[in-house]
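All protein chains but one are shown at their positions in the complex.
Here is subunit A:
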Amino acid sequence: MDGCRSGVPTYEGDLHVVAAAHHIVKALGATKNLSDDLRKILIDLDSHLSMITSNIDSKGGRGLVDVEERLDQAERKIMRWETDPMMIWDSGPKEASDYLEAVDETGKLVDGLRGLSVHENRKQKEILHRAMNIFQTAMSRLEEELIHILVRHGQQFEPKNMYSRSIRKDIVYDESFVSVEDEPTKETSSQNCSNDESGECIVDLVHADVIPDIKSIAKVMFTSNYGPEFCEAFISVQKEALEQYFSFLGTEYLSIEDVLKMEWTCLSSKMNKWTWSMKIIVRVYLASEKQLCDQVLGGLGSVSSYCFLEISKATILCLLNFGEAVAMGPHRPEKLLRLLDMYETLADLLRDIDTLFSEEAGSFIQLQFHELLERLGESAIAAFKAFRVAISSNGSLYPFAGGGVHPLNKYVMNYIRMFPEYWNTLNLLLKNQHPGVADQVTKPDYGPDTSLLTSCPMAYHLRSITSCLESNLHKKSQLYKDEALQHIFLMNNIHYLVQKVKGSELRLFFGDEWIRKHNAMFQQHAMNYERATWSSVVSFLKDNNPGSSSMSKSTFKERCKGFSIAFEEVYKTQTSWSIPDPQLREDLRISTSLKVVLAYRTFLGRNLAYTDDKCVKHTVEHVENSLLDLFGGSSRSLRNSRRW
């Protein structure tokens, strides 16, 4: 712009030329979509031309006096706020725009004076420095106003409006595998599903009304080369607001050492919280922050994404570090579901992250996310393996009292009942994992019409898990000395297994064939039980000579006695056994009844002649009724409770 520096024009023609040029520059300046550089040039040119105009107007010497007057005016407007306890933007839009006008005027004067030849007189230099001084005061003030506006109009939003705490139909399954001897935790299906999970929700982190104010401050500061000051102030306030929000969510700063030492229940709730906070921070908070940055700083090149990165980096890294710590911790089976939650959350957020940090400087953050995702996946697989190992190696020294459903069985089945929820993720993670030795056992020989679900990787692994479980249960059944109780135990447990599969989405993965097979299995155990218990008892009632009409009285007495003793013995032991499932208990009683009562009735009927004898200790009805007491879980005795 050296051409403009030609001093002060002296005749009318020049005045017209300058006025016309000024007009054109103004028109050009109003154009939208100008590049930053071009806009800057036009602004420079504009102030330059107005300076020339003022000089022409003033006919030589009067020019500086005029400039000084303008400066005095602007100075008054700017300096009066230095003693005013109020903030300008709080005082009203008029005050704010007046102030900005004064700043604009000062800026023009500075630029114009600077543009004039350096050989000008001392007076001119003095005015320039005074103007620059005033300008600095104004810029410093704008920075302060900016911080004030951001803080005063910063808005916190309630996370509850965004995502409910438990997005999936959740089960509080925080029990550690070691405590498997206890009852599994209650299931709370808090299905208060909220917003559409993928729904973008952007909130105003700063009240929408003040966005134009912030923009106007940004505009002035950036065109005056005070951009770095704007950025530092903006970043500082927004960064702190994010950290405050982070604490507001109840997320703590934890060292890796802390996480590694944490007890499971505590860790589990932290993992839960992480999943939740991560979603809110990335999908709501950061998305909103990004929008704010773009609104305020859009059109300034990479400034917006630079500020966004600086604001969010520390908090993001803190969240990632917790994930890293969890992933590197011991791979306990109970961690699996929480790990899968974290994995899914992260996988789900990757697209958001890639968009938020699409600029080159943000690739570092992107990379960290991808690394953590991989690590969580590995950790989940390790926990999955640990789960199976824990099932196979869960040993017992003593038989499980009563032959009911073993806690291990309950734990495992209730746990894997959750797996279908993680179907896609588990399939992805387990794709290249071989179930191992159990593979042969579980390979299904289904027909060609089996659904895809029964042959997906997760289905293989599920069946491999239950077959581990079954073989462990078989091992546990060997602890019973009584063969009949072994069968009761296996019947109960396999029945439970089947019920759990049938009663949940697991059935889709196990398939009808598996269910049929296992139904047959527990029925077989029921039959084996009957044979083991009742064959010998009923054998007393068997007619050795089907041809002859009746037996001798002494034989009858002996058989009767034998039967009573055996029956009482069975009654005493088997009332303490348990079949927790009422239907199964009922079925077994009926089928036992059919066998025993029928045999007894026939036996007594054949030997009607002796039935009035004292040797018939139990009537048919007594036997029938007594059978109802079996498998109640508490031992009773027929001899003691004799009210027959």
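Here is the rule we go by: a residue touches a chain if its C-beta (ideal position, glycine included) is under 8 Å from a C-beta of that chain, and two chains touch if they have at least 3 such contacts; residues count from 1.
As a convention for this text, contacts and distances are computed from a predicted model.
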item	value
Among "Actin-related protein 2/3 complex subunit", "3-methyl-2-oxobutanoate dehydrogenase (2-methylpropanoyl-transferring)", "Small ribosomal subunit protein uS10m" or "R3H domain-containing protein", UniProt-listed name of the chain not shown	"R3H domain-containing protein"
Among A:N225, A:T355, A:S535 or A:S552, the residue in touch with the chain that has been omitted	A:N225
Touch with the omitted chain, as defined above, among A:A21, A:M79 or A:L254	A:L254
Absent-chain contact - pick from A:K219, A:K273 or A:K313	A:K313
Touching residues (missing chain, whole complex) on subunit A	85-87, 114, 118, 125, 128-129, 131-137, 139-140, 143-144, 147-148, 151, 225, 228-229, 231-233, 236-237, 239-240, 243-244, 246-247, 252-258, 260, 313-315, 317-318, 321, 324, 328, 361, 364, 368, 371, 375
